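Handing you a structure now.
Missing here is one protein chain; the remaining ones are kept as they sit in the complex.
Which chain is which? They are A, B and C, in the order written, and residues in each are numbered from 1.
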Amino acid sequence: EVGGFTEDVEKIKPEFVRSFQFENKLMPSTWIVIRIDGCHFHRFSEVHEFEKPNDKQALNLMNSCAVAVLEEIQDIIFTYGVSDEYSFVLKKDSQFYQRRASEIVSVTVSFFSSMYVMKWKEFFPQKELKYPPSFDGRVVCYPSSKILLDYLAWRQVDCHINNQYNTCFWMLVKKKGKSKSEAQHYLKGTQAKEKNELLTKEFGIDYNELEIMFRQGSLAFWLKEDKNMTHESKGCVQNSHKKEDKNMTHESKGCVQNSHKKVIVEHCDIIKPNFWEAHPSILDENLPIF
Amino acid sequence: EVGGFTEDVEKIKPEFVRSFQFENKLMPSTWIVIRIDGCHFHRFSEVHEFEKPNDKQALNLMNSCAVAVLEEIQDIIFTYGVSDEYSFVLKKDSQFYQRRASEIVSVTVSFFSSMYVMKWKEFFPQKELKYPPSFDGRVVCYPSSKILLDYLAWRQVDCHINNQYNTCFWMLVKKKGKSKSEAQHYLKGTQAKEKNELLTKEFGIDYNELEIMFRQGSLAFWLKEDKNMTHESKGCVQNSHKKEDKNMTHESKGCVQNSHKKVIVEHCDIIKPNFWEAHPSILDENLPIF
Amino acid sequence: EVGGFTEDVEKIKPEFVRSFQFENKLMPSTWIVIRIDGCHFHRFSEVHEFEKPNDKQALNLMNSCAVAVLEEIQDIIFTYGVSDEYSFVLKKDSQFYQRRASEIVSVTVSFFSSMYVMKWKEFFPQKELKYPPSFDGRVVCYPSSKILLDYLAWRQVDCHINNQYNTCFWMLVKKKGKSKSEAQHYLKGTQAKEKNELLTKEFGIDYNELEIMFRQGSLAFWLKEDKNMTHESKGCVQNSHKKEDKNMTHESKGCVQNSHKKVIVEHCDIIKPNFWEAHPSILDENLPIF
Partner (left out) sequence: EVGGFTEDVEKIKPEFVRSFQFENKLMPSTWIVIRIDGCHFHRFSEVHEFEKPNDKQALNLMNSCAVAVLEEIQDIIFTYGVSDEYSFVLKKDSQFYQRRASEIVSVTVSFFSSMYVMKWKEFFPQKELKYPPSFDGRVVCYPSSKILLDYLAWRQVDCHINNQYNTCFWMLVKKKGKSKSEAQHYLKGTQAKEKNELLTKEFGIDYNELEIMFRQGSLAFWLKEDKNMTHESKGCVQNSHKKEDKNMTHESKGCVQNSHKKVIVEHCDIIKPNFWEAHPSILDENLPIF
């Protein structure tokens, strides 16, 4: 018979085989966060000779992919990224993939990965992509806006701590000729304040003058198209995101903004209430969170 | 203070925020299957003008990415693919990502997606990749080899059923000038035998003479390097896979094989015991499964 | 050797065997509801000749066990019961059994069952308990107070719908001599209004005059010992619960209350805001829920 499958087809028990698929639906009415992380990006950044401690173009590429994810998956309402990590927040009542964890995390990470490869040349016209990058992902739910903001604050504090450490570390290696293990040893147990002094005294670096994207990470979100948008956030650096021109080189102190565009990339404090108060539509809640 | 984070850092409660991460460890000593599926590949195949009902190069690209996954993730011991779907089998005692479902599925789908974009030009030198493909994934465990083989049989029967239908459908559209909905209507409710007769009588097509990859899908696995390898499988078509030359054009009836290469792509019946009896090392079990 | 276990002990792999235990921790900061249900209580109520449609003593026994659960498991802050079903609400931040679902549900149902058997004689001094009752249980989490109240409202509406139906059904059987299947057939598809008219016209029953416990179910909770407690709830029937005297026969219209006792059983509307506004300490939230 065709394909020789006649008898075999009868033996197949699709219902039985399918019964092993298990539900992994996420709790309704909770904020879903998908966090993706580069796999072995230490090696990836070495092979591709990323600048240390931060490679601006590599971060811009990450940001550009994150913006594309926002544009692709409509239920994502906010995203925050630092280094090779990005957290995507789905709206509370999202029915994306009926809230099945595996599909949600896999499709997000898949789209991000494809996009990363496709956009590579745009951000690194001189560098060949030597091997395919991969990201892993996990998904967590938060039952309230307050705890969601705790999560995001945690990531931003982590960004700061890591950046301060990495800045010190690479200064010691690059400017003082220390080996990596010497630098590591040197910094072991030092407090934030001591690291700050090290940067000022030894290297003449005012930490707060470093690129804000390095210190505070990047966030992106859909900006509701208010007519009279005079953007309130103080101390933010914003990149509006044009579909035609995604290289995000437009950057300016003082919150310039092209109001007819949608997805906004910013670098600012998301721990303090200011940002969220200036953008109430992101979480779309009128509860007093703070 | 540095970054203005001083007070904020104190307020952060990483343990609390992390406590929302939930365990999703897969049961030990069970076969883990990761099944990935192209998202909206109907549209993707139209935009990229894939041949219908089967585009050989698109399938070769899928196979090539699957082989790369096998080479990348050592615990994957077998994989079976058809159309825009691929199932990866991890060995029973795999500790990959400590068996955490999200990470396993996301990193597999991420690597596959990156690879798909990277290899596109190799398989479609004349075609531009118009937008990033994405795949979703899910993960299922099977407690015994027997049920694992039931699963794989189910996928292969599905391959056969879909291919027979699609072959008829596209013949009606392309050769008989029927509209898609006419063709659909025409085939509704027809049995396997009737479809077979339609192909023979109307289009002079002997279904069993169609490309075996279209009828039976593709499988790939690590071949243990036996010295005196006279490969036993009857009726298989095999492609050995060289790292240096991944385009897999080497194809021959009759199971030729380069014994010093590792990952093998084949197209053959995995429902009957023959294949598994010829390759006992894949499942590495001496239980009488059949 | 002792016990003959010498060699065997070596072969045992506790870590391996334990690795099959899976986490089932409930999401932090969510309301945990344990709902228990009598197994085959249709038969149980027949064997023990419960009055139909409602057996007051059987319900008092259920309530008394629920009160005991509240006294035993300190994290339970509210409970609502109807018929052979009871829902127990744990406070949002409960760490009872580290929020492991199996343990939480099993220990609650176990204690309730033991208590039911122990208290049987107290409520049915003339009746022998013919066989051990059993209850099953499940656990659900609700991320906000609002949705928790939706859940409780659902149970109370269910109570009302079932009670109205059962009252009609048993009147038809007992007063009109209909068989059970005739009564069932008669009521099929009737609306609330029609059932109400049936009770009034055929049986001279004013539904709203029926015992409130039958119409609205029972709730129990810890009453904070306010000094100047003039209990505000209108239309509630309340039973204070003394450890010394658990037979709960003290019952009076108009909200009398012994302020130095703790667990209160009431029968009143928990769908409208009144009850919750009168007892803000139960949910202990100052969010505007309604």
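Assume a contact is a pair of C-beta atoms (placed from the backbone, for glycine too) under 8 Å apart; a residue touches a chain by one contact, two chains touch by 3 or more.
Here the structure is a predicted model, which is why all the values come from computation and not from measurement.
Student: If the hidden chain were put back, which of C:60, C:79, C:94 or C:113 would touch it?
Tutor: Hidden-chain contact among the options goes to C:113.
Student: Using the touch definition from the top, which of C:66, C:82, C:139 or C:220 touches the missing chain?
Tutor: Once the missing chain is taken into account, the touching residue is C:139.
Student: Since one chain has been left out of the picture, which residues of subunit B touch it in the full complex?
Tutor: 27, 29-30, 141, 143-144, 147, 287
Student: Residue-wise, where is subunit A in contact with the chain that is not depicted?
Tutor: Touching the chain left out of view, subunit A contributes residues 16, 19-20, 22-23, 25, 27-28.
Student: For review purposes, identify every residue of subunit C that touches the missing chain, sorted by number.
Tutor: 1-6, 8-9, 11-14, 16-17, 20-22, 24, 36, 39, 68, 97, 100-103, 105-107, 109-118, 129, 132-142, 147, 150-151, 153-154, 157, 160-161, 164, 192-193, 195-196, 207-208, 215-216, 269, 271-272
Keep this in mind: only the chains that are shown with their structure count from here on.
Student: If I average the CA coordinates per chain, which chain comes out farthest from subunit C?
Tutor: Relative to subunit C, the chain whose C-alpha centre sits farthest away is B.
Student: Call it same or different for subunit A and subunit B: same when shared residue numbers make up over half of all numbers used at their interface.
Tutor: Shared-number fraction above one half, so same.
Student: Between subunit A and subunit C, what's the gap in Å when you average each chain's C-alpha atoms?
Tutor: 46
Student: Which integer distance in Å separates the CA centroid of subunit A from that of subunit B?
Tutor: Distance between chain centres: 30 Å.
Student: Show the residues in subunit B shared as contacts by 2 or more other chains, in ascending order.
Tutor: 16, 20, 22
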